[in-house]
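Below is one structure. I have some questions about it.
With one protein chain held back, the other chains of the complex are shown just where they sit.
Chain nomenclature is as follows: A and B, assigned in order of appearance, with residue numbering initiated at 1 for each chain independently.
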Amino acid sequence: MKTCEPFLPAVLLLAALLSPASGQMDLPDPSDATAECLICHEMATPGIVADWQRSRHSRMTPEEAMEVEGLARRMSAIQVPAHLADTTVGCYECHGLRTEEHGDTFEHFGYQINLVVSPADCATCHPDEQDEYMDSKKAHAVANLRDNPVYHLLETEVIGLKSERDGALVSAPPSAHTQGESCYSCHGTVVEAKGLKTVETDMGDVEVPDLTNWPNQGVGRVNPDGSLGACTACHPRHSFSIEVARKPYTCAQCHIEPDVPAWDVWKESKHGNIVLSEATHYNWDAVPWKVGADFKAPSCVVCHAALLTTPDGSEVLAERTHDFGSRLWLRIFGLPTSHPQPEHGLTTTLRNADGQPLPVTFAGVPAAEGLINEEEMAARQATMSGVCGACHSTDWVNGHFAQFDAFVAEVDQMVLETTGLLSQAWEAGLADPANPFDEYLEQLWVYQWLINANAARYASAMNGQDFAAFKYGWWGMSQNLVKMHAALKEH
Amino acid sequence: MKTCEPFLPAVLLLAALLSPASGQMDLPDPSDATAECLICHEMATPGIVADWQRSRHSRMTPEEAMEVEGLARRMSAIQVPAHLADTTVGCYECHGLRTEEHGDTFEHFGYQINLVVSPADCATCHPDEQDEYMDSKKAHAVANLRDNPVYHLLETEVIGLKSERDGALVSAPPSAHTQGESCYSCHGTVVEAKGLKTVETDMGDVEVPDLTNWPNQGVGRVNPDGSLGACTACHPRHSFSIEVARKPYTCAQCHIEPDVPAWDVWKESKHGNIVLSEATHYNWDAVPWKVGADFKAPSCVVCHAALLTTPDGSEVLAERTHDFGSRLWLRIFGLPTSHPQPEHGLTTTLRNADGQPLPVTFAGVPAAEGLINEEEMAARQATMSGVCGACHSTDWVNGHFAQFDAFVAEVDQMVLETTGLLSQAWEAGLADPANPFDEYLEQLWVYQWLINANAARYASAMNGQDFAAFKYGWWGMSQNLVKMHAALKEH
Partner (left out) sequence: MKTCEPFLPAVLLLAALLSPASGQMDLPDPSDATAECLICHEMATPGIVADWQRSRHSRMTPEEAMEVEGLARRMSAIQVPAHLADTTVGCYECHGLRTEEHGDTFEHFGYQINLVVSPADCATCHPDEQDEYMDSKKAHAVANLRDNPVYHLLETEVIGLKSERDGALVSAPPSAHTQGESCYSCHGTVVEAKGLKTVETDMGDVEVPDLTNWPNQGVGRVNPDGSLGACTACHPRHSFSIEVARKPYTCAQCHIEPDVPAWDVWKESKHGNIVLSEATHYNWDAVPWKVGADFKAPSCVVCHAALLTTPDGSEVLAERTHDFGSRLWLRIFGLPTSHPQPEHGLTTTLRNADGQPLPVTFAGVPAAEGLINEEEMAARQATMSGVCGACHSTDWVNGHFAQFDAFVAEVDQMVLETTGLLSQAWEAGLADPANPFDEYLEQLWVYQWLINANAARYASAMNGQDFAAFKYGWWGMSQNLVKMHAALKEH
């Protein structure tokens, strides 16, 4: 291979610019219904109309998309309803779908439409993505928090309105608006239609569904059609851009320090260094995504989601998935200690040896059922190693993961030391185990795993080492242990 | 609308590059005076000469700029002094202005010039911008801090040199250099000319004004001509670029965590996600700024300053303003609780019910006078909603602000709980209310509103939710309450 195409996006750009219609690219006609939507919405919401006009949806019909063969194909459906096949994908084509299933269907200037386009709607053309997604923890992000009594207790400690009553500090149940603006902003809210309401707008009064906990784009949003998730969480808003979803800033909305410092660690890694330095040389839009030709060091989706091939596009290095945890074997955050990934994205059904709905006990024992077995762990690690192997030798990759395993085991041990100290405190009556999250010593313990140990484990997984050393990480764990130990000794 | 101009900047670039003078664009001749400046300064400070050569100032005369009609016009003056009208805006045209008003005027190789070009100088061509700016809190950022006894007490606690004296810890008044390198770096210093001094340079000895607290580019800088502010704070340094001012990194110099996490919250919002992902597709220089055509998701100035229109430039969505708070109704930071915006940018004249020069009491009661009324609050919210409305439905926008209102009220309540605990401590003699900022329990209280509650309120305003949850925010507030409560119970 002696060719070099470092600037493919620029080539395409140039072609577009030098064409006769330079700066004036014609779009195909939208459907009549969508054309009617646009008459008002070019005035009412010009920004999202322009956004859509830049999307692939405004330029291509499903029929054309289905003609694409092989790895370059972006649609997973092999057939779509006839009336949708030969028109571009505009306002009405999406907002007019499955109105019978939608609780938020309403009549809008002569059309029956839904406000909330859901993953189940998108599945009309993209069914595989929806199927994969339903297996992910993201799809179940509401239930995994709300319906887990242990997490719900922690949530109440974090975002419940606190007040002093009879000398004690008590937390009220979190309010819907505070839930929606904090935890459930990422996890997703429950969006239900409570009938209709009238909204005063610049263009007159409009009757629309009265939705609960809206707006929200959380990854596990419960939609008015009963489906789970929001594709726009990562493919925002009407351009549904694959470029945006592939840029790390998308994942960085939720996967950030102090509790889930994935973005922060990556940013400080060699991978982040290279991507942030060379992002303008990447072709962020190509399908399949060809290592070396389209991109170099990985952004988040390279390791966790994208369809990857060799530079010439001939050989698949990793299959596309929208079950973002499916290439992962060890779960390194959210619990005191690391543990095998759950078998399924819905985790409230797990039970550990202490009877808690958690994948692991506070003492570090994994649940007997519901977690993937060693064989599956090995298979997933092999898949991920295949991604690493595009640029790193097998020995390098093995060395990285061996170091990771030994490091995480030691971090887990540092957490268990604080669990031991907290148990001493509980036994000595210095804290009350009824609620393990609401007293000073307990908060130190939570900080140890939810912040300090998480930081260290992510740092090792993705080589962003200040999070292992001084940023939370090991120094955080060490200082925390000294504090807890001193507090115990004092009493 | 069926056109699509996603790459306008590239089109312009291409036009420039393919022109006969490619890579060698001729600049018009500067004035004779400026030409003489350049002879030395191309050697003495080549970087800023090159910077200026890229500016619009080096390529256009005020006369030409005044010929531009309608929304595309960048100069607000309708007339300028005749001798300035038909020459490009070079060194001497700015540094030679209003020498009689300037305390820093000096003779420099035959010319009378000023070192510090001030907003009052820039107002020669840009008077509206200066007028608007004078109403802003930014223009009064020095007095608002230095001349407010309450804030000055807090400042002394933060940056005064502390030492132990007779067993007590005391803070000396902050030194000028520490002020200039911390608080007043953003707020601005007082720059006065104390006569002349001789400076040894590579090109020989030069006599220049001896300025106090210099260099500084704070937003409220007190200039040697008595004017307030520094246009270069946001339009740095000799290119006076509108692109730089519109990029979020400019605001991010001062509006950052932990005390004012505007940038940090925005970065983690969907708006930040899109801007950071698609910044290279934006046309950052267009005037007016056309939503959908020039930009998509908003950087800071879209919501707070820029002249915005529909994609075709025909309809104004928001007027330009350099009073950056003028589209805001609720003030959500800097005080224990949220409160209506002050009527004017100079806030030292406010008096709350406790007689303090503050817009709200520690117990959360807004001042009776000097804050905008409900009608004005509604009008400002309507202006902002008009910006949101370019891309979001009215119902969406209403929902966002309803959630914000309810959320902020609850955050305020979390602050008032700590104020209650601190009052108990003061009554019990566990702390001394004479100075409310200098003891351990008082510092926890300050942290509750200045850091934790600020973070949560910003998170809700701009949807960057980790600051509502774990990054300071609610968990910070909850942990702080547990700490304060435990400390009180212990004694």
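By our rule, a contact is a pair of C-beta atoms (placed from the backbone, for glycine too) under 8 Å apart; a residue touches a chain by one contact, two chains touch by 3 or more.
Fair warning: this is a prediction, and the values are worked out from it, not measured in the lab.
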Touch with the omitted chain, as defined above, among A:Glu181, A:Glu268, A:Asp323 or A:Glu439: A:Glu268
Residue touching the undisplayed chain, where the options are B:Ser76, B:Ser185, B:Asn398 or B:Ser423: B:Ser185
Touching residue (missing chain; options B:Ala50, B:Val68 or B:Ala382): B:Ala50
Residue numbers in chain B that touch the chain omitted from display: 13, 16-17, 22-27, 38, 42-51, 53-54, 157-164, 167, 169, 171, 175, 177-178, 180-183, 185-186, 199-202, 206, 208, 211, 214-215, 217, 236-237, 239, 241, 243-244, 247, 249-250, 252-254, 256-259, 280, 438-440, 443, 450-451
Hidden partner chain, residues of chain A it touches: 1-8, 10-11, 14, 267-270, 272-274, 276-278, 280, 291-293, 296-297, 310-311, 389-396, 398-400, 402-404, 406-407, 410, 413-414, 417, 420-421, 456, 459-460, 463-466, 468-471, 473-475, 477-479, 481-483, 485-486, 489
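Keep this in mind: only the chains that are shown with their structure count from here on.
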Chain A and chain B, separation of their C-alpha mean positions in angstrom: 33
